[in-house]
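Showing subunit A:
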Amino acid sequence: METKYSKKQLLSFYETMYKMRRFEEEVFEFYKKGMMPGLAHLYLGEEAVATGVCAALNEDDYIGSTHRGHGHLVSRGAQIDKMMAEILGKEGGYSKGKGGSMHIMAMDKGILGANGIVGGEIPIATGAAYSAKYRGTNQVAVSFFGDSASNEGTFHESINMAAAWNLPIVYVIENNLYGISVDIRDVTNTPNLADRALGYGIPGVVVDGMDVMAVHQAAEEAIKRARSGNGPTLIECKTYRWQGHHVGDPATYRERKDVNEKASWMERCPVNSLKNKILSMKVSGKEIAKIEEEVEKEVKAAVKFAVDSPYPDPSEAYTDIFLICKQV
Partner candidate 1 sequence: MAEIIIMPKLGFNMSVGKLVKWYKNEGDPVTKGEPVFAIETDKTSIDIEATQDGVFRKKFIEEGDSIEVTLPIAIIADAAENIDAVIQDVNRQLNRKDTAAVPETSAPASTAVSTSSAPSAVAANAGGRQKITPRARRVASEQGLCLEGLVITGTGYDGGICEKDILDYLSSNKVRVSPVARKMAEAQGIALEGVQGSGAHGKIMKRDIAASEKPMVKALDAEIKAVQAEAKFSADGKEIMEVIPYSGVRKIIGDRLAQSKFTAPHLYFTQKVNLDKLLELRKQINGAQEKKTSVTDYIARATIKCLQKYPDMNESLVGGQIEKYKSVNLGIAVAAPTGLIVPNIKNSNQKTVVEISKEASVLFDKARKGKLTPDEYTGGTFTISNLGMFGIENFTAIINPPEVGILAISATKDEPFVVQDANGNKSIEIKPMMNITLTVDHRVIDGLLAAQFVTEIKRMLENPIELLV
Partner candidate 2 sequence: MREILYRDAICEALDEEMERDESVLILGEDVAFIGGNFKTSVGLYDKYGDLRVKDTPISEAGFVGMGTGMALTGLRPVIELMFSDFLLVAADQILNNAAKIRYMSGGQVNVPMVIRTPIGAGRSSAAQHSQSLQALVSHFPGMKVVVPSTAQEAKGLLKTAIRDNDPVIFFEHKMEYANKFMIDDVVEPIPFGKANIVKQGTDITIVATSSQVMKSVKAAEALEKEGISAEIIDLRTIVPLDRETIIKSVKKTGRLLIVDEAYERCGIGAEIGAEVMDDVFYYLDAPIGRIGTPNVSLPFSPALEFPIIPSVEKTIAKVKKMMK
């Protein structure tokens, strides 16, 4: 049953997705200018997944994220200036420059953390769900991870325990078909990864990850299930990343099977298709333009904040190992 989405809701989705898109583009700019230490893994193309899922969450719900986590963070309302500063390794970043792109945390927004180990955050999110159940709150946890993470032991161990103990969690596979250069279809025997849910006795749902409304609808259902004590769901969002695994990866490995693969996915750009959908609902172009303008301002401010923020003092390397211990 398809839900009807109001103009307001869609504009809200659009704002989030546009912000995500513009944020990632600015991150890429920093990379090209040589101002970014290390690497970033961009969410470009996958905006609908994070937006749709997180829009169905409450303020105090938890999410576990991945190395490709900027999208999840933006959609949970993390401060993009502190995110940008962290990506540049500056003192004003969320982690004072000590975590970087792959390890951003913001507990006040329920963000348990991005994680640099593939599959590393899944048990942690599962633990948060156990904790919610233990404490008797109505909180839900969502664990985001990629197609290849669903091959890690931690995925299977976590989803098994969550299913066995009816934990309030939703597992969201962002299937963008590739784990760096390895095609998921070559290393698994299940074309629809959501089918793995059967092995754990929970529902598995396949969703068009380029359609924010479809994602949202599926997420809403699964979250409701979890919140009402009926256990976890495995949602597989079919999606695609515009760029390579990390910034600067030309991703030529994707062309060996189908040179048109990327182009055909890009035709279904989630941001553009949402924009068109909204315009078709007799929303004046001005409203969209206004949103875009606001987002531009915010993103520009974030960029400036990140650039202006100083690097942390070398002595910072020795702090925050333990909460209370003078020795390291």
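Inclusion criterion for the candidates: all candidates are chains of the complex that A comes from, given by their letters.
We adopt the following convention: contacts are C-beta pairs under 8 Å (C-beta built on N, C-alpha and C of every residue); 3 or more make two chains touch, one makes a residue touch a chain; residues count from 1.
Everything numeric here is computed off the predicted structure, so don't read it as measured data.
Trainee: For subunit A in this complex, which listed candidate touches it: 1 or 2?
Mentor: Among 1 or 2, contact with subunit A goes to 2.
Trainee: Given the complex with candidate 2, which residues does subunit A contribute to the contact?
Mentor: That would be residues 62, 64, 93-100, 103, 105-107, 112-113, 115, 117, 120, 122-135, 141, 153-154, 156-158, 160-161, 164-165, 319-328 of subunit A.
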